[in-house]
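Of the protein chains in this complex, all but one are displayed in their positions.
And now, subunit A:
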Amino acid sequence: MKPARFDYVRPDSVDQALDLLARYGGDAKIIAGGQSLMPMMNFRLVKPAVLVDINRIPGLEVIEDQGERVRMGALARHRMTATDSMIASRIPVLHDAMHHVAHMTVRNRGTFCGSVCHADPAAEIPMIVLMLDGQVEVASASRRRVLPAAEFLVGSLVTALEADEMVTGITIGMSDPQSGWAFEEFSRRHGDFALAAVAVTLGVDADGAIRNPRIGMTGVGETAMRMRGVEALIDGCHPDEDMLGEVSEWLNDNLVPNTDIHAGADYRRHLSGVLAGRAIRAAYARARTLRGKQDE
């Protein structure tokens, strides 16, 4: 047997799940897709006394169009997010990012909310959630709260979730239909964790200057990050060689990536500059095209 011994519970409702968490607290662990938790249990890095399987709770396997925002329920699978036509048209940067999230077989079971709860520092979904003003719906038996993604994601594999709480859903903002977008990632094998990845959305004004840029990065720090420093650097600028050089320099000065068996910190810093340059150029070209169509 690979995992350590545990008791298994399959609640029929969120309230039942929350009662179990209230009773067992830190001894209990929620399992949804299990694509990150099961490997950790197989390695016995995680040894919950009680495993709470939420897969049969009705109403959680949903993606909801809320107008200005989209809501992923606790059981929205990666495959659903990757193939959702509303997300493809309204949040194309998320649609593109989903192509890099794991492999087909893992996407069939893994969940959007599970990826954010796992908080892997090289995962794509936490980056998009940070970048698009994600709000994390958190519930316990005694209270409900909504946390901005930046408060929820604390560090590498660490979140603000208390032992008696579960995530019931996450909302993110729809993109401005006039904004351009791009997603660039480098990994050893398609679908593996990113050595570095960059997501960009931005608009252009009548003079062709960048407006309201949003930039997310993953794989190059303790958590996924929204790069407000780079956003400030490029806001109002034209993406020429000088500007992209400054972006590379800024990343080189400010990023503190890990060194592991896959890549060193210097290489990750270098990749960040290259990928950021490509993504900003591609997003800018799309925004110009969209703006051109609007002006016609």
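In this text, contacts are C-beta pairs under 8 Å (C-beta built on N, C-alpha and C of every residue); 3 or more make two chains touch, one makes a residue touch a chain; residues count from 1.
The working rule: contacts and distances are computed from a predicted model.
*Asks:* What does the UniProt entry say the missing chain is called, choosing from "AhpC/TSA family protein", "2Fe-2S iron-sulfur cluster binding domain-containing protein", "Putative hemin transport system permease protein HrtB" or "Transcriptional regulator"?
*Replies:* Answer from the record: the omitted chain is "2Fe-2S iron-sulfur cluster binding domain-containing protein".
*Asks:* Of A:Val106, A:Ala141, A:Met243 or A:Val274, which residue touches the hidden chain?
*Replies:* A:Val106
*Asks:* Which parts of subunit A face the unshown chain closely enough to count as touching?
*Replies:* 1-13, 16, 31, 34-35, 38-39, 42-43, 51, 53, 55, 79, 102-106, 108-109, 189-191
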